[in-house]
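Every protein chain except one is present and positioned as in the full complex.
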Amino acid sequence: MSVSARQRTIATGTLQAGGLRGFLSNRKAEAVLVPTGALLAAFVLFSVFLLFLGKSPVEFFQLVWRAGFGTQFSWENTLSRTAPLLLAALCVAIPSRLGLIVIGGEGAIVLGGVAAGAFAIFATGLPGALGMVGMALAAMAMGGIWIGLIGYLRHARGVNETISSLLLAYIAIALMNHFIEGPLRDPASLNKPSTAPVDEAYRIGNLPSLDVHWGLAVGILACIVSYILIEKTTFGFAARIVGGNTRAARIQGLPVGRLMVGFCALAGAFAGLAGMIEVAAVHGSANASLAAGYGYTGILIAFLARHNMLAIIPVAILLAGIEASSGLVQRRMDLPDATMLVLQGLVFIIILMSETLIGRFAIFQPKTEAV
Amino acid sequence: MTDVKHTTRRTILKGAAGLAGLAAMPGLLSTAAHAADMTVGFIYVGPKDDFGYNQAHAEGAAAVKAMDGVTVIEEENVPEAVDVQKSMASMVNLDGAQMVFATSFGYFNPHVIETAPKFPDVRFQHTGGLWVEGEHPTNVGSQFGYIGTGQYLNGVAAGHATKTKKIGFVAAKPIPQVLLNINSFLLGARSVDPEITCQVIFTGEWSLAVKEAEATNALLDQGVDVVTCHVDAPKVVVETASNRDAFVCGYHVDQSLLAPQKYLTGAEWNWASVFPDMVAKIKAGESVPNFVRGGLADGFVKMSPLGPAVTDQARKQFEATKAEIMKGDFSVIKGPLKDNTGKEIAVAGTGFAETDVALEKMDYLVEGVLGSTS
Partner (left out) sequence: MSADDLGLWAVPIAMLGGAIRVSTPFILVSLGECITERSGRINLGLEGTLVFGAMAGYAVAYESGSAWIGVAGAALAGTAFGLVHGWICKLPRVNDIAVGIALMLFGIGLAFFFGKPYIQPSAPDLPSIPLGFWSDIPQLEAALRVNVLFIIGIALAFVIAWMFRSTRTGLTIRVVGDSSDAARAMGIDANRVRLLSTAAGGALAGVAGAYLSLYYPGSWTEGISSGQGLMAVALVIFARWNPINCIWAALLFGAAGALGPALQSVGVTSGYYLSYAAPYVLTLIILIATSSTTRALEGAPGELSITK
């Protein structure tokens, strides 16, 4: 009785002594507040850019809000664009835990889409769920092999993963075009070379009462699973050690090679899955429209989320919202479509610059006397 | 050259002044929007002043903009993905568009087809698609022009201009619309001289400047001396060819400004004569057919004015052929004709009129075209 009362007093005491300061004295708060501050700073800078051009920043951000988040339709617009971005961002964030910068997720997305399309051609007549799972597995295997190869080349041959992933992305797009205009082309696709239409039963539908397909749920789930894998399991722990210092990890006897190939393959599998979802939920067949640049937006999202798998979710939604509002901004403010690229570039730069501030504010550091 | 530059610069200055004026008077702009009782959206896959496919449509949009009581809203660089579905929906939901022109071919299936049923009161128009009764939504229309016949006329001009008897075609992808243009170009030239051959190079992409320039150079290295193309933005092909002293025939829009001396003629879209009429009908509540096609005679397609390098003899045949086409019932693809693998396409006495839907499924290159469809 007395013991528990005492504990309660201590707890209350800590809380009282802490308050705002207690909340701030913690790295997690820092990891949220610094990038948020940077985001706001980027918006301010962008406003100056707009003022310089004689445009109203107030109108701009109102329009972004309205077209990205302001109405039910706007939310659906934003969330529909979010799905592939989540998976594309994972393709960057997961290898980054090993210290690898993979920028060729686009390649795994398009080849994943082709693999899914090919599966749908050759395995017709399955029950819908089985067909979808088959397409997903084919796409994930394809993407996994593609990005896994990058991890393998890095480990076995010391080939820089940034460069090899870039080259492989170009090669992947060439392969995609070759297959959809050659061996896999549906002769009926006429002016838009595509694989044969995916069986209606294999198509991914919408979430209940929302005009957003199930890909969103898959993407969010993938982020959560990745978060648990990286932060809560020994694999993730081992990967983080490799990312911190490969040589030390090797001396410790960690299976560096297997980790590199495995994490890259997982990353590629998610990107491949994004391709499958594009085919099964949006395009209805594999065609050249698969190369829509999601892989490149994914790089931006992963870095803005500081490679945190859960942070990817809000950042992807924010970016999707900005892209969703591009049209309205073009129509209402007579600004070119590139406006959003400028904004994204600026946000990216300022957030990267803010990295330097992490660990610099005394207020965020745990107080030694409090311990 | 200085003349050309002068004109373009003046046009731009005028445009800039206009924009500044609009920006300075937001009040006026919104009043105008209120007075309008119809909003029409245009969506382009690339920049709308690309001297090509998108510009051809933007010229149509500009003509619609000039109509009374119509507001035009536009979006550029919209990918053929979920983006275009949402752009169409956004134009309807947030700007109250009652009619949307989705202009890129790749927008049709599935994007336009899946978006249209969600907005049954909105009319969607698409360029190039094959609308099918019973299969596609009734509020969707697809328009296209028999521009292959224009390429035939290009071929007539090219046939007279070539000295090496080799003409060239820079093509994006081996799809029916492109194949028809290639075949028509050669057949036009062969109506002048049956010895002429046409070399084709596929770039594999709709818009890829360096590859288009390389393809043009590769053609010229083979002795080709007249070039035309079917890519989204012919600017690079036209400039590269004329810089190497080859003649060029344009495509999509008038590119004579880019090569005043070497430009023979060009097959252009004439959407400015088509779109306003469609918009007016929809606005008045009248019906517009779902499947609209037209050629030179219908004002869907037009030819660029003949350039200074066109000889009198060439001009005579060009005008005569054009007059014959204007009469109707003209067949570019007619027998006896074989494809370039030796397969029979049409026996003597038969042919495909330009209106024949079978031509929109073309999968061959005719005899005399050097290249293959796969």
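First chain written, first letter: the chains are A and B, and each begins at residue 1.
Please note the rule applied: a residue touches a chain if its C-beta (ideal position, glycine included) is under 8 Å from a C-beta of that chain, and two chains touch if they have at least 3 such contacts.
Just so we're clear, the structure is a prediction, and the values are computed from it rather than from any experiment.
Contact with the omitted chain, checked across B:Phe202, B:Phe275 or B:Tyr364, is made by B:Phe202.
Only one of A:Ala123, A:Ile145 or A:Ile171 touches the chain withheld from this view, namely A:Ile171.
Per the touch definition above, the residue from A:Met140, A:Leu153, A:Val198 or A:Val242 contacting the chain not shown is A:Leu153. Of A:Leu39, A:Ile163 or A:Val225, it is A:Ile163 that touches the chain left out of the display. Residues of chain B in contact with the chain left out of this view: 1, 4-5, 8-9, 11-12, 15-16, 46-47, 49-51, 77, 164, 166, 199-204, 207-215, 217-223, 233, 235-236, 239-240, 243-244, 257-258, 370-372, 374. Listed by residue number, the positions of chain A touching the unshown chain are 101, 103, 153, 155-160, 162-164, 166-168, 170-171, 174-175, 177-178, 181-182, 299-300, 303, 336-346, 348-349, 352-353, 355-356, 358-359.
Going forward, only the chains that are shown with their structure count from here on.
Between chain A and chain B the centroid-to-centroid distance comes to 38 Å (mean Cα coordinates, whole Å). Partner chain A is touched in their complex by these residues of chain B: 19, 22-23, 73-83, 85-87, 89-91, 93-95, 105-106, 108-110, 118, 128, 130, 173-177, 204, 360-361, 363, 374. Residues of chain A touching chain B in their complex: 54-55, 66-67, 71, 73-74, 77, 80-81, 177, 181-182, 187, 190-193, 211, 278, 282-284, 287-289, 292-293, 323-324, 326-328, 330-331, 334, 336-337.
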